[in-house]
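I'd like to ask some things about the structure below.
Only one protein chain is missing from this complex, and each of the others stays in its spot.
Let's turn to chain A:
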Amino acid sequence: MLFSYIMKKIVLWQHYNKEEHHDADYLEKDISMSLAENIEFFRLILGDSNDIKIHEFIFGSNCEFSGVLIYIDGLVDNLEITESILKPIILNKNFEENAIENFTMMNLKKSIICLGDITESSIYSNLFEGCLSGNTILLVDGLSTGLVISTKGWEKRSVTEPQTESVVRGPREGFTEDFRTNTSLIRRRIKSPKLKMENMIIGRKTYTNICIAYIEGVAKPEVLQTLRNRLRAIDVDSIMDSGYIEQYIEDYPFSIFPTIGYSEKPDVIAAKILEGRIAVVVDGSPFVLTVPMLFVESFQSAEDYYVRPIYASLIRLMRFFAYFIAIYAVPGFIALTTFHQELIPTTLLFTVAKAREATPFPAIIEALIMVISFEILREAGLRLPRPVGQAISIVGALIMGDAAVSAGIVGAPMVITVAIGAVSEFIIPDQGDSISILRIIMMFLASALGGFGLSVGFLGVLIHLAILEPFGIPYFASVKFSRDQQDSFVRLPLWVMEDRPKGLSYIDEKRKKTFIPPNGKK
């Protein structure tokens, strides 16, 4: 309630402050017939940036035509421009006699230039956009259209193993920053003609390529339409990473739970697309988004499906358990030691009490010191360059763990509890942020209201989770639909999972036609 109120306020405020201006308006006009005029216009708009190359040349049997190539150095493949555009045009001397009268761009496009991806356009904005995204513009004097020739070729990172999601078993490819590589990685895994990829360009200054990938008939049309509408509504000058897109299209910007999934692994994205989700590939980001995200997704790892089902189920249950430990270990410890001492086994109580004796602060302060210093250490370890990072772990392990206890600032049981909570958090990286926030909220609840506070907090979180419906699909769909239980708390054998998740898929619900166990016995 409170959040939606704040949300409404912000939306209104933004509405009042919105200024209407469009950068590209003055580019929405036809190009001139005169080559000189066109070059002049390009120079005017692009300025004298030294990476913009404007290469004028003459061609034809008697050098009767003059043309120009405009491209950006570094974004294009120079060899390709020389071999496939310049050479064929300049060296071609077999133009017809009355070529000047009948000459059109079609001639060049169809019979001279040896490249596949060529579009013809007569509007400046298209030409500029093409040029700036690494294409080469060809203009010829006396013609009212120009060619945008795809000559993209720039330095890019090769496909490597992703840093964030490493697996023991399973594919090791990861997405890169290159848009085409990413879409090709998906396409390579799903060769069906029903895999559709819709393109979009977002960002008034960055002109970022964005692609929605889904399987027709599997993805829900409503979800698809909502996603399209939301993407189209984005009006912003820059998109730097898929994280930008995520924040612009998510349903619950103020919820601490993520409602849009992401992955760096093409096999994960392909599997999610096959379950009926829609992927959003953003140029320049190795993280591909999937919508809608369900709560259970955070607990599913790619490897769950590559190892045999019993072990996979054990690990799956372990993750749910670890999620609770990560949130409730420290608050639970606070509640037990400040309110419910009678619940602690007697011998343990003595140990804990002896440790408390030497420390000056109340349990909540002690816990806050440890939890906050852990968050600081983690952040420091993440941002630092590798070699320095080791120093952080030494400081973390020795100074924080050992010295803090022997100096009498925190008790050893508290250090252990915080450490268990912290380690458990790493099992579920997707929910890492929600865990950190919930843990601190629960700590305050526990210190003020004890076990009662914890139950109130737990119910509150549960109610909140049950309300979430990203893209119209319940966040708890895997709990709601009994069919989806096959892949939530446990993972059933692949040959048992006949149906796609109920909440997500549309017409083509069956994964396979008949039920056949691996040994063929029914």
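We take it that a residue touches a chain if its C-beta (ideal position, glycine included) is under 8 Å from a C-beta of that chain, and two chains touch if they have at least 3 such contacts; residues count from 1.
Operating definition for what follows: contacts and distances are computed from a predicted model.
Selecting from "ABC transporter substrate-binding protein", "Phenylacetate-coenzyme A ligase", "Beta sliding clamp" or "Ger(X)C family spore germination protein", the unshown chain of this assembly corresponds to "Ger(X)C family spore germination protein" (UniProt protein name).
Across A:57, A:154, A:324 or A:350, the single residue that touches the chain missing here is A:350.
The residue touching the chain not shown here, chosen from A:84, A:150, A:209 or A:337, is A:337. Summarising the interface, chain A meets the missing chain with residues 2, 5-6, 337-339, 341-342, 346-347, 349-350, 352-354, 356-357, 362-363, 444-445, 447-450, 453.
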